[in-house]
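Removed from the display is one protein chain of the complex; every other protein chain stays in position.
Right, chain A next:
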Amino acid sequence: MSVAVEKIGLYPRFRRLALPRTLISGAIIIGVSLLIAFFPALFAPYDPIAFDYKALLKGPTLAHPFGTDSFGRDVLSRVIHAYTIDMQIAVFATVGPFIFGTIVGAYVGYAGGLAEAIFGRVVDAVITFPFLVLVIAIVSVLGPGLGNMYVAVGIVGWVFYARLVAAEVKVQKRLDYADAGRVMGYTPMRIVFRHLLPNAITPAIVYWMTDMALAILLGSSLGYLGLGAQPPAAEWGVQIADGKNFMSTAWWISVFPGIAIVITGLGFSLLGDGLAQLMRVRR
C-alpha cells in the first residue's frame, strides 16, 4: 500500500511526446533569433552606425555580404543589430495585451450580462477603425518612439485577446465540469482560472504567436513612417525606409531587412501552429 501511495503523483506522469515538426522548426528559428537579439555584437562584423564614406552604396561583396547603405554602413551588421529592437517589439508590444486581454476576456466570458454588453460595444468601437490607423493616431498624439508605440499597440491590441478568451470561456462554462466545480463549492476565481482558462486559452496563445509577427511588421511600418524606432537606430522598418530612394540602384538596403522580417514572422507562425497542435486536448 505505501509503495502504491508513493507512486501516485499529483501531477501528470511524464510522457514521451511526439513534438510537432512545426513546433521544432519554429522554436529553432525563434531560438536563433533570440540569441542574435541578445548578443548582436558576437555576430555583426561591423559597427551598425559607423559611417564609411569610402564604401557608399556598395553591392554585396565578401567584405560586406549584404552590401552597404547610403552612409556606407554595413547592411548585414544593421540587420543583425536590428534583431535586438525588433524582437523586443515582438515581445513588449504583445505581452501586455495578451495578459490584460486574457484576464478581461475570462471575466467577461464568465460574468456575461452587463459586462459582456459593455465589452461588446468596446470591441465594436475598436474594430471599426483599421488597426494601423488607430495605432498611428495614438502614436501621433503621444509622440513618436518605441515606448509610445508599445502603449498605442497595448491600448488597441488587448481587445482581440479578450474577445478570443471570452468566446472560449463562454463555451467552457456551459460544460458540466464547470457546474461540477460550482457544486463542489469552489470559488468563481478557482473555477475560472484553474478550470476554464486552461481549456480556453489555446486560441489566445496561438494568436499571440501570430501577433508577434504582426507586431514586428507593425513596428517596421511605424519605423518606415518615422513613428517607431528613430534613426540612426538599426530597425528593419527604418532600414527599408532608408532604402526606398535607392530601390532601383541599391536594392540590398531594403531587401535584406525584408527577408529578416519574413523569416522571423515565419518562425513565430510555425511556433504558434506547433503549440496549437501540442496543446490540443484529447477528449
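A few points about this structure:
Here is the rule we use: contacts are C-beta pairs under 8 Å (C-beta built on N, C-alpha and C of every residue); 3 or more make two chains touch, one makes a residue touch a chain; residues count from 1.
The rule is short, and it goes like this: contacts and distances are computed from a predicted model.
A chain of this complex does not appear here, and its UniProt-recorded name among "Acyl-CoA dehydrogenase", "DNA-processing protein DprA", "Oligopeptide/dipeptide ABC transporter ATP-binding protein" or "Ni,Fe-hydrogenase III large subunit" is "Oligopeptide/dipeptide ABC transporter ATP-binding protein".
Checked against the hidden chain, the listed residues A:51, A:100 or A:186 yield one contact partner: A:186.
The hidden chain makes contact, of the residues A:25, A:70 or A:199, with A:199. Residues of chain A that touch the chain left out of the display are 1, 4-13, 175-177, 179-180, 182-186, 190, 194-195, 198-199, 281-283.
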